[in-house]
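For this view, one protein chain was removed and the others were kept in their places.
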């Protein structure tokens, strides 16, 4: 029992953190918007060079064979940076799924090499993110998994309020698309993919929440009203302190959820959903508080908070809206073991 | 259309307010507790002398023939004072019911003269308040109304956390007790009694809320910490300001509900329930905030806030718990007319 | 207390309703902040209103009004919003400056400005804030230097609504160069096309532009454009702000319509969503209702000669917090579609909820932040000591 990340885990996270701090500042986001491009090519190259595309893919099929807990802080860093490129969805969700469904597929090898990204059309989400830039789309239809290669389906862009979310719906002629996993084979893969999707969405929300607090604190130290920095007023202090409390009590749940994910049982599902719920609440409160602290400036395009506000809105329902996750927690609370000794329970403990 | 109380209405309220300010201060409450008596005889005599026992009873049966809107501020004053004696339940709820069920009954005349009080066993409440001191108990059984004279039934005291709430359950031999209204006759009377009970409970909650704010403000001006009155700190100011906002937006609903009560329709029922809900929320937040503002003192018996905290807890479920009132509002919101023009709707407007 | 409408009030409601049914544009007008066209279309609507003498029904007939009382104004507003009529492009004029002009202006000023205001011939922007004077409005640095019968304006205003396309603006200027804080300020009008005035639109978080910066360089205006005595600008401005927050800034009808739409949205999706959402929807309808009742209560008091006090602050806190919850509840109902732009093929009935949500986030900030309002309530209403 040790609730600390290992040195290796901290190192992986700091590599991603440092890279994004160099290459993914709000100014970079604004430049990308003006350029009207899907990706920042240079940034994406650097991300690919990190070689973590296969971080959650088993070693025997060419991945690094690491676990969600090894990636959770990376996803948090992506949220903190507001990263537009699909590192989380590709490495964190899609590739492990593809590796499970088609471990020998040539496209998997190319994806692990960083030559292409894979987009995922999971039944839990009505849209597919980054489908246009993907070298392959794994899509669920009637529980089975199909693999769409570029051009094999028609994509319709579904513009999001978040300028960096590239959402699509896809249409294709049934039959024309190869099936890579039957409904029976796909079911456990899809369930685990949902858990990873929800977990890493929660991680991004925690990162977003922290970023909003940092932006607000910086502003509150500089901005003076009535002859004092506004950050010296109790009202501002207590708003931000309340957000910080939410963050401090979302993080341990997030990390415990990451560690528990491989269990794939009542308890791990509930903890992942718990993390998604409280991380989303933290991001929502943090973004609104940051806007409030910035005053009128917070409502302007010029201040960066809105990028994180919009991402938080999008991630609130991405990989399951709150109602769904509340229901998953309720199932554990009302049907599972409770009490002090049950904190780290696994289903087989009860067997 | 005039949303102001008439001079007469203000006068009635101020008479009650002044009397209670003289005779019902926390010191009086504490004296009554020590004495261990059910009522403060002197105070009750003065209340009886006001001659408002029949305020809501039709003139043709010996009452003053006034309306709930004429009494609502009196009930508010009783909440503000934490009055132990049953002025509200007797004059506001029980007597109009008895007058409707048995207009010629000799006990009604004695009650209107202030010689006795009448307790009410309404199906909406599991207990009967002040049953032991009552000269008669009107009780609902299977929808019909029965009248119990002292000694005709056995009372069991159900001690409440509020030392001034005298709650009882009652048992009596069926048949031995005269029926004063059949289920058919009683139904409309019981429905209107419920509306009055909920309305005047809401009024008391608003009074309680305001009293808690006043107690907290007085303390916050006197108490110094870090060399300043604690009331000069933004945290204290904003806590109390938030309570005040709740009070300011409960009052107009309460008064509109009082004016609408005689309609006895979907719209008046919803407004009464709305008032009960927001008044209860205001009283709850006000009492807890007052305790917080008082610091450790607020948790002590010596400070008076707890009297109002306990009354607020009791009234939260008295005359319908929040879930019931939410359902009544939901019925109007989901089934009734909505929009700006519907603010003062009555059902017959739609006919 | 009498909460029933008189026959005259009922007749008046019918009159408004039928006029609106005949005149309200069938197609919604394009935003008055986005383009000159949209702005002029709204000006046209103001002219149509004034032809029907609906420009500002509470004003005296001599200024194009109908001399009606505040209850009738509420009825008018209810019917106005019920009909889905366009937003008032001139709200800075008719709701903020108008009442202040009525109270503090000279006869000449009233006849010069009010009629053109009610008719929509002159649309007004407000120019309160400055980069360093937000919540701390008394920190304004812009100056008005007396020169004969004129003032020469210098300075930088910000968060001026409508300033991009409006004709006139009113703002606070320091007329006493040596003065500090609240002293030595005057309320002065200036034309936005006057030499030396430059406006610059400010993009909001949703990319729309509703506010602007105003740069003033030696802008010459006649002393006639000063409202009230020199140096009295602060108290006059506070009166305006009080009226703004207190009554007219946010018509109850606006939220009652929003609540009705929320209930309709809920009913349309009831099957898909968790039961808990029902309570939130009902709560929004309750709050819109409570706000309307509170305004009726205030209006009754003001009509009888009362004055608006710190309740201006309680109102502002209540509607701004209600507005956020109302829109968040709508987004919760929309679920995964909440993030979509209206232009998205899959948007379905997302409508303007997301835009409305963003706008609601400005509510606790502008017209005096809610933190400032809570200070006001604590100090003026509850009598707590100043810091």
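A few points about this structure:
A, B and C are the chain letters, set down in written order, and residue numbers restart from 1 in every chain.
The rule is simple: contacts are C-beta pairs under 8 Å (C-beta built on N, C-alpha and C of every residue); 3 or more make two chains touch, one makes a residue touch a chain.
All values derive from a computational prediction rather than experimental measurement.
From the set A:60, A:171 or A:341, the residue in touch with the chain omitted from the display is A:341, counting the whole complex. Summary of contacts with the chain left out: across B:121, B:197 or B:298, the touching residue is B:298. When the whole complex is considered, the residue among B:2, B:40, B:140 or B:162 that touches the unshown chain is B:162.
Remark: the omitted chain is touched by one listed residue; of A:19, A:81, A:236 or A:303 this is A:236.
The hidden chain makes contact, of the residues A:6, A:37, A:115 or A:182, with A:6. Think of the hidden chain as still there; on subunit A it touches residues 1-6, 9, 69, 213, 217, 220-221, 228-229, 231-234, 236-238, 240-242, 244-245, 248-253, 255-256, 258-260, 271, 274, 277-278, 326, 329-330, 333-334, 338-344. Residues of subunit C in contact with the chain left out of this view: 275-276, 279.
The chain not shown here touches subunit B at positions 125-127, 156-162, 165, 167, 169, 224-226, 230, 233, 235-236, 288, 291-292, 295-296, 298-302, 305-306, 309-310, 313-314, 316-318, 321-323, 326-327.
Going forward, only the chains that are shown with their structure count from here on.
Subunit A and subunit B have centres, each the mean of its CA atoms, that are 52 Å apart. The multi-chain contact residues of subunit C, meaning those touching 2 or more other chains, are 371, 374. Chain contacts: subunit A has residues 233, 235 touching two or more partner chains.
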